[in-house]
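== chain A ==
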Amino acid sequence: MQWNIRDDAPVYAQLVEHIKLAIVCGEFKPGDRLPSVRELSAAAGVNPNTMQRAFAELERDGLVLTQRTSGRSVTEDVGRVEQTKRQLAAAAIQTFWVNMRKLGYAQREALQLLQQSGTEMKEET
Partner candidate 1 sequence: MLIKLMKQDLRATGRVMLPLYLAAIILAALTRLMNVFQSSAMDSRFWNIFSGITAFLVGVAIVALVIMTFVMMVWRFYKNYMTDEGYLMFTLPVRTGELIFSKLIVTLFWYLCTGVVVLVAVLILGSGGNGSIEIMGVGDFFEAFSQSQKTGAALLSILMVLITGVSGVLELYASMAIGQSFKKNKVFMMVVFFFVFSIATSIVSSIFSTQSIVGASNMLSEAYALSADSVYKSAMRVLWTSIIVQGCWSVFYYFITHLMLSKRLNLQ
Partner candidate 2 sequence: MAILECRGLTKRYGAQPALDAIDLTVQPGGIVGLLGPNGSGKTTLIKLANGLLVPDSGEILINGKKPGYETKSIVSYLPERPYFSDWMRTEQLLDMFEDFYPDFDRQRAEEMLHHMNIQPKQRIKEMSKGMREKVQLILVMSRRAKLYLLDEPIGGVDPATRDYILQTIISNYDPEAAVIISTHLISDVENVLDDVIFLSYGHILMHKTVDEIRMTEGKSVDAVFREVFRCL
């Protein structure tokens, strides 16, 4: 996993995003045991307390579970993972609309462009 920490947002929020993405992409599969906070923070080069905080948020979201004996693991609830995937997709789409509006496109024009780009991508593959 590549940890690219940007300058413009709180580190813990970026860590939450990274781990969510890793779970959604299947890098960490449902039910998998997660590396320890110490290992992950060393790999990411971030403060262990910040990593801890990111995990606390993921636990609140129900994506990550803490067992007393075996540390942390990804939830086995596939529906929960799917829901997170949707949320991330919704956020990506939201960003798309915000950017298009900034560029001055109306909704219909933007949709057209999106469709066009979709067919081009299909032809390439």
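Picked so that all candidates are chains of the complex that A comes from, given by their letters.
Here, contacts are C-beta pairs under 8 Å (C-beta built on N, C-alpha and C of every residue); 3 or more make two chains touch, one makes a residue touch a chain; residues count from 1.
A quick note: this is a predicted structure, and the numbers were derived from the prediction, not measured.
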Chain touching chain A (counting every copy) in this complex, out of 1 or 2: 2
Residue numbers on chain A that touch candidate 2, as the complex places them: 5, 7-13, 38, 41-42, 44-50
